[in-house]
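Left out: one protein chain. Kept in place: all the others.
Chain IDs A and B follow the sequence of writing; residue 1 opens each chain.
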Amino acid sequence: MTFVTPKSKHGDASDGNLGGRLSRIDGPEKITGRATYAIEHQIEGLVYAVTVQSTIAAGTVKSVDSKAAEASPGVLLVLTPDNITHLKSATTWAGTPGPEGPFLALPKTVRFNGQHVVAVVAETLEQATAAAALIKVSYEETEHVYGLEDPKAGEGVPIDPMTKSWGDAETAFAEAPVRIEQEYKTPREYNVAIEPHGIIAQWEGDKLTLWEPSQWVDGMARSYAEWFGIPFENVRMISPYIGGGFGSKALSLPHGAVAAIAARMLGKPVKLAVTRPQTFTAYGGRPATRQTLALGATKEGKLLSIIQHGVNETSKLGMAVEPLGSVTAIMYAVPNFSSRQNVIPLNTVTPGALRAPGENPSAFGIESAIDELAYEIGMDPLEIRLLNYAEEDPHAKIPWSTRQLREAFAEGAKAFGWSKRTPAPRSMRDGNQLIGWGVAAGTYPVRRTPGEALVRILADGTAEVASSSIDMGQGTYTILAQTAAEVLGIPVDRIRVKLGDSALPRAPVAGGSQLANLMTGAVHKAALAAREELIGLALNHPNSPFLDLQLNTLTIADGTISTPRGERADISIADFMQHIGQEKIETLRDTLPEEKKNTVDRYNNFTTMMAMKSPTEGGYSLHSWCAHFVEVRVDEDFGTVRVSRMVSALDSGRLYNPKLAESQWRGGIIMGIGQALLEEGIIDPRNARVINNNLGDYLVATNADIPDLQVISVGIPDHHASVLGGKAVGELPIVGVAPAIANAVFHATGKRIRDLPITLDKIL
Amino acid sequence: MTGTINLKLDINGRSRELAVEPRVTLLDALREHLDLTGTKKGCDQGQCGACTVHVDGKRVLACLTLAAQVEGRAITTIEGLADGDGGLHPVQSAFLEHDAFQCGYCTPGQIMSAVACIREGHTKSDNEIREYMSGNLCRCGAYSHIVAAVREAAEAAS
Partner (left out) sequence: MKNFSYLRAHSADEARKAAALAGNMVLAGGTTLLDLAKCGIAEPDTVVDITHLAGLDGIEVDETQASIGALARMSAVADHPAIQKAFPAVAESLALAASAQIRNMATIGGNLLQRTRCSYFRDAAVFPACNKRHPGSGCSALGGVTRNHAVLGTSDACIAGYPGDLAVALVAFDAIVHLGERQVAVDDFFQLPGNTPDREHAFERGEIITAVTIPASAAARRSTYIKVRDRQSYEFAAASAAVGLELEADGTTVRDIRIALGGVATKPWRARTVEAALIGKVLEPELVRKASLLVMEGAIDHGANHYKIDLAPRVITRAVLKMGGLA
């Protein structure tokens, strides 16, 4: 059970309402160490599981020698491909049937280096870890494909739904007076949440309780239910705090199944914490991508044609598509366009979602290419973007709901001082440091799924909000409290928010930057209903002090019920509830359309992504937008690149809490700086092993890598996008950071880096 | 359990007894044996700073410290940072005010590191704060806000 109650307000009194800069209400728990993350749950009789991962990329587990491990102190169980329980195949996140045959948490067939193949359970973590090191696995190896550069990788599989085209792109390109054609690459990248994945699984009869960090407790609970063939209601997933996810904690994974199997076999609760090196293959991050972009334009810089061909890697097990044409197709007005994408299966863990999957590498391509075009014709990189500004969605051919990108360019340029830029590469320096300025735009779609929430006004005048949605740092606890406070007229410090438990009213995935909009919408609806009920009681209850006034309405503010013109003395909600002898007012509301409220559709709405609406459904094209302005300093002798200054202007529509939204924006920008300059999964071609599978070698940005970051909100409320006017926040800010930096590096050095990350050896 | 040793650790001003194997790290002793889960495990190999605690007032990594090794030393964890009366340490307040965290998982380590950073006097400029706080990775990207919080707390302390 996790209730979070605001402890204090900061700033002015309006902070508690929507749009206010309330400090996060789960903050006091987090800064004192009291916030209990999933696998920190204390439980009697806990035992520990540790997995052993494969050391080859492809082949079969021939045999497992577990004698030494079994004889090792404290060992209770060794699970191998031979004795692991075969589970049922579970429905995919998309709502499609899972792969045929049983689901094998420890498969005999090895498809990537670092696949879980054995698990050891012991009384202590140290015993399990030591025993796992004694396991000897013999393999029969087969040929593997290590990466996109592998000559055996081939052309892959075309993904037809990714094909987009209009006009005649080939002809227009061939006839264009100015042509640019280049290849852009991004490496395998990892989510690297600082809290590694892990789980505690406990059975009571055929009821399964899971403490697991989760971006989607309902969706993940469904997988466990289907794996074990038990009713969905029998699975309870608890995830009160999540130590970062960035897309990696939305789906149930093999290690979770292993823990649940072991817990059932042993009749004891089992904790399995994935080690940091194991996280690099226990789930997939962003796949490596490669795209060619051909831009045809007039000599004045007007785009005539864009041709794109992209590929991304996937595993031998599943088709993960990183849509490389997502930004390409909507950023600029272009009369002729063609984009297609292939996916190349190779020996890696199935790639997953990492902050702005698709949009992120897509923007690296198009936002680098448009910059190259600007230099080619001698135009300012900002000007060429404005010249080709898309006044409507060029792909869907429908209007934008709101697109404050022009404003983002203008505000960002002003704050950055862009007009003082000297156009030529290598034209700005400070001693050994070459200075470069770059710009790039970004976008992220508004995704929409219905939600559900419970609002409860209690006899003491406080209120509760409950939902199975989660807070991994985006601020869900806080903005839902603000939503309820505003609607109910109850001060925010008297609102309690309960999240992250599948026993609560349902929520879809905290992914695709949709959660804030859909959950504020659901809480708003439930709170309105609760308020209405409260006012109804005040007007109509026989014991109400307002009964004889014959009023149509009353006002509620600051926890107090008042008559419109002071006809009667104010009464606090608590006093009123006692007066009428009411224990609580409880309203459960969802935002499902009428025809989708039946049991099956409800279930699928919350446990799959079937019901998620595309950003163009409903006649408007819904997207968030941003513009990043970057200054880099490149050491001329060493090739090191440091971002020295950055201004980003962002359109996320209305901000429910600007303080927290700015934090997410800066966070995305910082992740983007790391992506641009540091992050790269390094694969040994000989065995397809990720050899930098730790935080000393897979480099994410440190504090010292980050300069002052100015963020400017240029959004306006967008009620096509969401009930309360917000658009996407969390994934938007990373989109466009890497190309803005690459563009600045070109301006500084005259060197165009088309493959991330921009490390010093590429500049030297 | 075989080969355990009895330890008496001074944690947050309290003496805590436990029987663990010699190989048990201070981090696992705190998290798995003493119900002090505020100290976080992010990498378990000295590369992220999430497990930062104070030993005799100095910031160190609990994942690369044996529990046995710190018997006789004063250990402070995030749970013991503030006075016992439920108040907040000034650095904690500054983190809250500046929204210097999101998911909160690296936060106890950041705060323990920040308290030490201020005590060491490594807060003479924003760049010095950045450098001396670089042993604590934050994947949510709260760095700018962490610098602001440390700067404010340092100014208030001086």
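Just so it is clear, contacts are C-beta pairs under 8 Å (C-beta built on N, C-alpha and C of every residue); 3 or more make two chains touch, one makes a residue touch a chain.
Owing to the predicted nature of the structure, the values given are computational and were not obtained by experimental measurement.
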From B:Arg16, B:His33 or B:His122, residue that would touch the chain that is not displayed: B:His122
Selected residue (touches chain absent from view) among B:Ile11, B:Leu36 or B:Val60: B:Val60
Candidate in contact with the missing chain, chosen from A:Asn113, A:Asn342 or A:Ser368: A:Asn113
Candidates A:Ile31, A:Ala49, A:Leu79 or A:Ala130 - the one touching the absent chain: A:Ala130
Interface with the unshown chain - residue positions in chain B: 2-3, 5, 21-23, 25, 44-46, 49, 52, 58-61, 63-66, 68-69, 72, 113, 116-117, 120, 122, 130-136
Contact footprint on chain A, counting only the chain that is left out: 55, 73, 113, 126, 129-130, 133, 431-432, 635, 637-640, 642, 677-678, 682-684, 686-687, 689, 691-692, 696-697, 699, 701-705, 757, 759-761, 764
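We adopt the following convention: only the chains that are shown with their structure count from here on.
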Chain B-touching residues of chain A, taken from the complex the two chains share: 10, 23-24, 26-37, 40, 42, 73-74, 123-126, 191-196, 241-246, 273, 275-276, 472-475, 659-660, 662-664, 666-671, 694-696, 700-704, 706, 708-709
Residue numbers on chain B that touch chain A, as the complex places them: 1-2, 21, 23-24, 28, 31-32, 35-48, 50, 77-79, 81-82, 88, 92, 95-97, 99, 101-108, 111, 126-127, 129-131, 133-134, 136-147
